[in-house]
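Omission of a single protein chain aside, the complex is shown with its protein chains in their original locations.
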Amino acid sequence: MSVTEGKELRIIGFLCNWCSYAGADTAGVGRFAQPTDLRIVRLPCTGRINPLFIVRAFMNGADGVLVSGCHPRDCHYSEGNFYARRRLETLKALLPVIGVDPGRFEYTWVSASEGQRWRSVVASFTEQVHALGSMPRFMSGTSLDLCLRPAVQPRVF
Amino acid sequence: MNIGVFVCHCGSNIAGTVDTEAVAKAALEYREVVFATDAMYACSEPGQAGIVEAIGTYALDGVVVASCTPRMHEATFRRTLERAGLNRYMFEMANIREHVSWVGKDKAANTRKAAELVHMAVEKLRRNERLQAGEFDIAKRVMVIGGGVAGIQAALDCADGGLEVVLVEREPSIGGKMSKLDKTFPTVDCSSCILGPKMVDVAQHPNITLYALSEVDSVDGFVGNFNVTVRRKAAYVDWDACTGCGECAAKCPSKKTPDRFNEFIGLTTAINIPFPQAIPKKASINANACIKLTKGKCGACAKVCPTGAIRFDQKDELVTEKVGAIIAATGYDLFDFTKYGEYGGGRYPDVITAMQYERLLSASGPTEGHIRRPSDGAEPRDIVFIQCVGSRDKSIGRPYCTGFCCMYTAKQTILTKDHMPDSQSYVFYMDIRSPGKNYDEFTRRAMEEYGAKYIRGRVSAIQPKNGRYLVKGADTLLGRQVEIEADLVVLAVGAEAARGAGELAEKLRISYDPYGFFLEGHPKLKPVETNTAGVYLAGSCQGPKDIPSSVAQGGAAAAKALSLLSKDKLASDPQVSGVKLARCIGCGKCESVCPFGAIEMIEFRGMPKASIIETVCQGCGVCTAACPQGAAQLRHFTDNQILAEVNALCL
Amino acid sequence: MASSLDELKTAIRKALPGLDVVIAWTAGPDALSHAPLFITEEADVARIEWDPRCSQNLAGYLPGLRGKKAGIVAKGCDVRSIVELLQEKLIDREDVVIFGLDCQGAVDARSARAALGSSRGVRDVAIDGASVCFSVNGEPRFFSPGEVLQSKCFGCAGADAGLCDHFAGERGLPPQFGNPPESTLERLEAMDMEERLRFWETQMSRCIRCYACRSACPLCVCQDHCAAQSREPHWVDQTDHPREKLMFQAIHALHTAGRCTECGECERACPMGLPVMTLKRALNRRIKDVFDYQAGIDPNQTPPLFEFREVETNIKEREW
Amino acid sequence: MVMPTARYIAHDKLMPWLLGLAEGRRVLAPVREGGKTLFLPLREDSRLDLRGLADDSAKAALLPRCEPLLEFHYAKTAGVPSRTTLEVREILPGQETFLFGVRPCDARGFTVFDRVYDAGTRRDIYYCSRRDKTLVAAIACADPAETCFCNRVGGDPGGSDGADLLFTPVEGGFTVEAVTERGGAFLREQALEEADGKAEEAREVREAVRRAMPEGPSLDGAPDEVLRLFDDGAFWESVAAKCLSCGVCSYLCPTCYCFNMTDESNGNDGVRVRTWDNCMSFQFTLEGSGHNPRNGKAQRMRNRIGHKFSYYPKLHDGNLACVGCGRCIANCPASMDVRAIVIQARSRVLDKEEYANE
Partner (left out) sequence: MSPRYAYYPGCSGLGSSLEYDTSTRAMCESLGVELVDIPDWNCCGSTPAHAVDHLLSACLAGRNLEIADGMAEERKLDGIITPCPSCLKNLKTTQRSLSDPEFRRKVEQVLGKPLRAGLPIKSVLQVVVEDLGVEALGRLVKTPLAGMRVVPYYGCIMVRPPRLMRFDDPENPMALDNLLRELGAEVLPFALKTDCCGAALGTVRKDVVARLSGRILDAAVEAGADAIVTACPLCQMNLDMRRPQINRANRSRHNLPVFYYSQLAGLASGQGEAATMMDKLCVSPRLLLNSLAQHTGERA
């Protein structure tokens, strides 16, 4: 875990409730230590994920986004992850064109019983994102002061 | 909106690695949070009372609890809100235990993470709606899949409780593995004597419809309203006409068919009734062995059948049953020991499985209860039992302990001595696992009273020698090699998931573990539930089990189904999709992707629009992600709610 | 082309009594691009023009005319948009009459204006093999296709006459213009990730949020209910941040993923000259690779994001 | 006050002079970027483009595409988190600006704005603050485009309405003349050489262009005709058939001044922004109830034409809200032509009258 020591990066996880969220719970119950960067958004199904959530996250300055759902054919809603797989594969073509390194986004399948697998997914993805460092922030493109929104300051603890 | 935040210590589970006080303090700064506190156990009686009190004192309209996973206590806290007069959906949970305190070591980082998870929850809650549950009608019927002892128990309990039960069994008779056993441990009472009456009860129960020789073809629908299509495989016999007299089997010329019920150590006829106590006691034809069906000639059975029940042209038949709940009790299969080359890989006729040995011991088995070697029919004297064949062995992908082999091996050594007082049993074992009532005493008796020689170690090879078998192994307690010449070797093969378990799980939309055993809702608290509402588990399909546990679980699953279907209507989950007609342009994309056919296109003021059938919608949100206008929105997981969480995390 | 035009006019005259409207092109205010013409009476037929200046894809008007019997004049590339609309059941085949044309290439008015200096005096445009000839005040001026034609013409697949109800001109092979000029996608691929981000930042700072890219897109079915201008859901905010404007382009690209036929209307319509089709190109390329699918070919197919296969042979999922 | 005499600046001196001005104030000038000529802050590496009409109008100098009007913050009271106070901070623009290189049509566009935003007691402080701090330097046109029609809406390719200074292209450079007192005061401070005889040359250049511009029927004086067609749905349907409902015409128009206001917030912080709005958009008149009085593009087109050629002139002494720059024509993705629509409207009314007379 040496790579991820020190500065945390902003990593968002979109997880389906039935498999991967439960898998992350299983990892917790098993006390499988993980890097702390990841923040999980719980969704009913990966089929709920509009790829634009991921684009939005990167636009907002996320350093990495991880999607995880039920293994193909195990979807609680039978087909959600099949649609998700196609949508997310398509998304993979968009991200590098707008300047998001493909390594900042991954999707995978983790079942409710795969606590160990969840741990290793989180650990390797976090490491992968740390290897890429912070995502460059969007700034105002020009010196036009005509139209700039003052950046709303992020919260500080 | 007035939001209250409650940060749970969970004793030291959370507070040990998260500064809960700091999290509560941070939460006070969030928009619309008017109250925040930390609590020792939020889910406890005083914890919940504290929430109810704060709702009153601070006029809260929404609550965030930061504690364990919502999969644990979301329902608990929603009820708390309802007690305080709030809508149950004005609630969010931040999972700071499973996702934070239990997996992160750095307290500062954990605290930061917990506070951000609370922030996400607050921002989502600010956009929550007061959803109201509807109601829908349910079918007061249960389907039990699998007619082993667990399924039989579940079916009988449900039927006695007044539910209509459809019991589906893959084999021609119910009874499962237990019906093949000679005796049961630790009482050594006759297996068919205690199972037989239950099987007869199934046959005679007015509330039970039995489909033997049938399999589940497809499942759709949802809790309360499943539609299960069952494939009734062709028996080539009209079971309504068949009286089970057995004339057909007596006259069948194809007498060399390996007997499936007898684990292929005996022979039977192409048309047969699998065993005398079979339920239903009906004949069926093995199409691969039948001369008429394979070569077109014969038809002896049809000639002798007194009721003219033979139907060589019978085809599989599909029937659809509407049920409100499903109990999966599909049991287990035996490990295929031929993967172990050192035990001969199936080449030696006198190296057999414990289940085959059980058939040899059984008075209704192929040898009528006389122990005979399959190779030459001789009575064996020295018998070696090898434990853990397909259990606790990572190298063949079976790392788990089957759990009941130690016991049945002990039973078999006892029965062996009873049958043949001059015999000697040897047991190669890894450890003895006998943690049940009277179990350890039982294994002790096998060793001490019945003289079974237990050798702690593995067998490295079995080699034929002068018509016997040289069993080479290690005695790890004495630290030396041992070689035993045996007449018969019995392998304690482990249990593995039933053939086709994965496919059935996919049809039922339940999870299964890497070995194919179905996954329970919670390992401790929901041992017979699954993640799919209305689907329950009984017996070894959830993991290897002995008979008492299977029976107990069958009863437990039945109790769950009975309590579910005790109501006339079920509350529908309001977390379903809804279409904003003003935004919808009727492009039909949502309709095309809905996995449940829950979207229909309607005409509204002359314009095409999508409309959700709320009782059919399962709330997956595939439509919401497909709708370009954002007109279809999954309630409680709307675009704006998820965007709010994303924005709370990074902007 | 003159003979094609006569054939076209004859066909339209013949079909017009059974139709509510026929959409074609006529001379517009700018000598470098012809304008759409909505024909309801026979007298209008005489005003139809057909030459490389007929660059606008008229298919986008069809969903708005649903319920009416509409004829439409279409180049090969325009037909692909019509196919896509049929696929998604946004128009009804029996209500649409397609007049196909043998296109030899379409002028990009913006680059033609830059090449000529001004649109003044342009009387005619013709494409002859490897060169494009503008007749300006009676004088011919020649340019290479790369200088003045739309980039989509370089990958022209020609007209699938089989989908047209009428076809004017020769059903020959599509025109060949050799290698296309360097695309924005190729330029981007030569950059590192941060340069790409900065590239879009600079580009999108020019965007005036007129949404002409969307309004001109024949597959933007939402139009008046576009997510870009909504608060419920609130995908983009109204500030002028390049991030928000790029976000909209991502929305447009993902909403048209697997549907976009690269007709180029978004870029043609953009008054700020933004390379907004680049994102869609990138998605199409992947969709071709992964799902072996191209939009606008077969009216009976389903767009790839609205179906799936249980086993996706071309998807290599990451192993952890 | 007496205006200073005309001055002259040679082509090679222009850029250094402008960059000199840019020290201490913002200089906006038509600059090449991304294949377009746009009004952007001038920098040393800017490529000034004075060949013709810029691709965007200069209105963003006075009415930005998006401007923050105020910031707000929900502050929690220490110890009493249930008490939240809303803190509001107004953001007033205040940068001195030299707007260089607008054409007479664009400069005249500001007069259309002035009548709305700086109308006696009804003053828009954001607009007025910018207007007061901005000096507008127009360049007389030498080569109007095919789509230009300022002469048909009461304008003049060499006119100076709305400008403070007027530049005119002459041999070797530009003459500079003050138009307003502010312009005069500014010019007096500049170390520019006297124009002398070039002032006469400039007048001749302007006159020549004026004469050379193609004539056409005037679009002035059509307010009543357009108003009389208000209920002629068929006419507007046919005119708007090819319209795509995008915002190109409005956003490039130097006289379109409509705006929208939006609060954008995250957590406790937020900002209120004012952004350009566009009457061709469905959302422009969409009401909270979901009802939309201008539901179709025909009604929206009627509003756009009506506003420019009828409603505005009726309110503002016959002045049109169109200065004839032709950007809407040149950039319309559907090749709409505002001139043709006004002419069609007029002949439609005449046809109707004839029909009525019969």
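Letters A, B, C and D name the chains as they come in the text, with residue numbers starting at 1 for each one.
Methods note: a contact is a pair of C-beta atoms (placed from the backbone, for glycine too) under 8 Å apart; a residue touches a chain by one contact, two chains touch by 3 or more.
All values derive from a computational prediction rather than experimental measurement.
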Shown chains that the omitted chain touches within the full complex: B
Residue in contact with the excluded chain [from B:K105, B:K303 or B:K465]: B:K465
Selected from B:G11, B:G162, B:P306 or B:G341 as touching the chain missing from the view: B:G341
For subunit B, residues in touch with the removed chain: 340-342, 344-345, 347, 461, 463-466
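As a working rule, only the chains that are shown with their structure count from here on.
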Pair joined by more contacting C-beta pairs (A-B or B-C): A-B
Between subunit B and subunit C, centroid-to-centroid distance (C-alpha), Å: 55
Gap in Å, rounded to a whole number, between the CA centres of subunit D and subunit A: 45
Junction residues of subunit C, two or more chains touched: 202-203, 223, 225, 235, 239-240, 305
Contacts with 2+ other chains: residues of subunit A: 51, 56, 73, 79, 83, 87, 142, 144, 146-149, 152, 155
Complex contacts: residues of subunit B adjacent to subunit C: 580, 583-585, 587-589, 592-593, 626, 628-631, 633, 638-640, 643
Contacting residues of subunit A [partner subunit C, same complex]: 51-52, 55-56, 59, 72-73, 79, 82-83, 85-87, 89-94, 96-101, 106, 108-109, 117, 120-121, 124, 136, 138-142, 144, 146-149
Subunit B partner contacts - residues on subunit A that touch it in the complex: 8, 10, 12, 17-19, 21-22, 24-25, 27-29, 31-36, 39-45, 47-51, 53, 56-57, 60-62, 70, 73-80, 83, 87, 111-114, 119, 152, 154-155, 157
